[in-house]
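Every protein chain except one is present and positioned as in the full complex.
And then subunit A:
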């Protein structure tokens, strides 16, 4: 490969173009390597291109150097430590190498599942996922690397798997597994691993495995906890035997809302890989429920019913954060009560309704003769943040999220912007900055010299604030001001409201919190 010297005078745009060109070249080379490799491998030659995972070409007679054991010398060398295990041995390895496993989800659980199954020598591994790699996935989704940020998770996972063990057949399904395509995809595999992150997918995958009689290795992880179950295997139960009724959506938080310690899905995923290997190499488990609607004695669940079953509606929760349009969850709750003159655009429809928002803003501007602002509200402030994030990247950079119940909690005079606060810092004006976020948030990042008093403790810490103000005033010989900041500017308003009624009438909050601070003032300040 010819290398090109990149001069120090190159502009950023030149470098980006060069990176693009090299990436394209690398992809082209990789695909050529794949092709050539397929020609060398005896089993690769007969491979079909339909994305199926039939391993008929792996039969012993076609194996190179077939011995009684039916393992090639390469395989014996590679998997020698498996073969040394009395309970696994050649038989276990052979069965594993003839099995095909589908991993649904290439995230925190799917990462170790896919990596271990491939490393251990599964015959064929299918990976299904429609997501793209994001940097905030990488703390737990260890199959992905920074270089793949913004690219398909399936592509990234397949590339890692190929790098680990190029003799395993990999099938990439770059789509979401849904009732409409699940039968088709799942039927091509022997075993299914549920490594998804949501409830509707779990019911859908379990039902599908019952219909197709596939064993299902299911894992889940959240926070510091995980669950592992093998369903529909050796007369064992299905997901609905255990959980016939979906829990209310409040009871099933997502990692994106509640957080997860990176290692936890890693541990569960490793256990899933282990169970999948046990099933594949046929190395036991509670009886199914006779009353189960899906796998029970009187079950009348057909493929047709499966394909038209609305799992999101059944579980009252979305299959993905970028949820599908048909989902009717948000409108229902917003019908209960709404702020006058607010317009209802469910988060799931936001993408299609940008023009509606645009027209509404135009109308508001025309009516008033002034530029109109855009605010977003939801029930608890999570979805509105997602919406603002999306809007800000799609033509509405000034959209702001508000917390539903406290619209205009404190007067404008009690607020300053991040830029104004920055001025105060730069001019050395004496002040105290109180950060009212929870302690564990404060530890992530904080404005220098701010003092952390979580909103929940504010009542007990008034004297601390008092002393700090007094100290600042003594040091400077001038009166010191009091400012309050939080993550997004809601709690700081509540704090200022409380402070103003409890001896600190001049307290001010920083509009938009640290999020605005990071956007408007200190771009190096981490947003989280």
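Quick notes on this one:
Note that in this section a contact is a pair of C-beta atoms (placed from the backbone, for glycine too) under 8 Å apart; a residue touches a chain by one contact, two chains touch by 3 or more; residues count from 1.
Definition applied: contacts and distances are computed from a predicted model.
The listed options are "Molybdopterin synthase sulfur carrier subunit", "Trm112p-domain-containing protein", "Cytoplasmic tRNA 2-thiolation protein 1" or "Replication factor C C-terminal domain-containing protein", and the UniProt record of the chain not shown names that protein "Molybdopterin synthase sulfur carrier subunit". Listed residues A:92, A:107 or A:296: the one in touch with the omitted chain is A:107.
Residue A:197 is the one among A:172, A:197, A:383 or A:509 that touches the chain not shown. Across A:73, A:248 or A:503, the single residue that touches the chain missing here is A:248. From the options A:83, A:260 or A:433, the residue with contact to the unseen chain in the full assembly is A:260.
With the whole complex as reference, residues 105, 107-110, 195-199, 202, 219-227, 242-248, 250-255, 258, 260, 264-265, 286, 317 of subunit A touch the missing chain.
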